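In what follows, a structure is listed as structure tokens, so that the remarks can point back to it.
Left out: one protein chain. Kept in place: all the others.
Coming up: subunit A.
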Amino acid sequence: MTDISTAMIIACVQKVLNKDITEETDIFAAGVDSLAVLRCRALLKQQTGVRVPGHVFFGGRTPAGIAELIGAENAGR
């Protein structure tokens, strides 16, 4: 998996939700549902060519947490 930064995740979530969030925002509390996760993943795929597994969103919950999980899953490969 290519590197996916916290900033990239923030940008995608903001685009899908149409509101501002920070790296510590709980994206689900902010209104992300499974369809929004789908749209975020589609955006990330456009930018990086990689389809991020959905569970890292639910596990990470915040942009920083999600980026960290993606990094951790990569390290494990």
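Everything below uses one rule, namely that contacts are C-beta pairs under 8 Å (C-beta built on N, C-alpha and C of every residue); 3 or more make two chains touch, one makes a residue touch a chain; residues count from 1.
Methods note: contacts and distances are computed from a predicted model.
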Any idea which of "Fe-S cluster assembly protein SufD", "Cytochrome P450", "Transport permease protein" or "Heterodisulfide reductase, subunit B" UniProt assigns to the chain that's been left out?
"Cytochrome P450"
Sort through A:I4, A:I21, A:V37 or A:I70 and give me the one touching the missing partner chain.
A:V37
Across the whole complex, list the residues on subunit A that are touched by the chain not included here.
33-35, 37-38, 41-42, 51, 53-55, 58-59
